[in-house]
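A single protein chain has been omitted from the complex, and every remaining protein chain is retained in its original position.
Our next item is subunit A:
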């Protein structure tokens, strides 16, 4: 009379063997035993792989050339803003004066700077903002993606409040929300000042292909109709957002593909940044012109800014950044340093384990003698 704890399979319909083993918890299993000959090589291998990888990543990051110009405190060039001979008001003060009318009044700065190192093709221009929390919860929420997909919106969407509709006329802002409302509206222009490189000219910049393709194709579409706010136009019944100086269908009147909600600067801005200090792609240097065919040469340059965007009220900074790219994107040394550090740590741990293994190595042979009657040592 045998005691058999498992089910008798001969009298029942045959369960598949796997199912049988699964139910009886007798599936064949590999039991991981952490022996020295698996642990030590693993740690040393990781150490030996990560350190050169980190060095390579550092080299990639170093190959990116980046150049920044902070123009927050730049001075106006207009005589209207002159306070003394040769002294001009700062644009950031000019635009915050109550008499300044955004849209009609302007403040223009010119900043001379020198690029020390040649930037090889392709060169891109970014604008950078500091202390601007695009990742704040209320801010991120405050947008209407359906509106910007081109659907006709009858009611002001609640997420956009208080930037949903004009309080007096009840016309919906197009586009609504705080994100769109705070669209970056400085205009940056770049000029070469060293006539030896060529006559003083504007660096040709391209404004297309700066937004994500998926954004442009899927997320942002103009409503059907002519791009105006006439009764049969795409934006009928809407009004420009509160802080804008011109309505959305005038964002780029030269290129209808870049107008309305499909304006790439708007699309780039609508992709809210991850950190309070961020950079967004503004323009691409056009390398088809002969002077800039391969690079942006080092030398003196001049940045001209139509200063509109007010950042001083929250202590923000504005920058123009010129940068190349690499296999890993922009310039950031952290990955390289991290890999080198972790590689060294792993190597060190491998050494520690080697020492432990040598000191405690006889343990496994001792275990063969263990049985029921070995006294507890604990």
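Methods note: a residue touches a chain if its C-beta (ideal position, glycine included) is under 8 Å from a C-beta of that chain, and two chains touch if they have at least 3 such contacts; residues count from 1.
We take it that contacts and distances are computed from a predicted model.
**Q** As a check of understanding, state which of "Alpha-1,3-glucosyltransferase", "Protein AUXIN SIGNALING F-BOX 3", "P-type ATPase" or "NUBP2 factor" is the UniProt name of the chain not shown.
**A** For the chain missing from the view, the UniProt record says "P-type ATPase".
**Q** For a quick check of understanding: of A:77, A:228 or A:272, which residue touches the chain that isn't displayed?
**A** For the chain that is not drawn, the touching residue is A:272.
**Q** Which candidate, A:72, A:134 or A:222, sits in contact with the chain we can't see?
**A** Counting the whole complex, the residue in contact with the absent chain is A:134.
**Q** Which subunit A residues would touch the chain omitted from the figure, given the whole complex?
**A** Listed in rising order, the touching residues are 1-3, 5, 22, 25-34, 39, 46, 50, 57, 66, 122, 124, 126, 133-138, 140-143, 145, 149, 159, 179, 210-215, 218-219, 268, 271-281, 284, 321, 323, 325-332, 334-335, 338-339, 342, 345-346, 349, 353, 356-357, 360, 363-364, 367-373, 375-376, 378.
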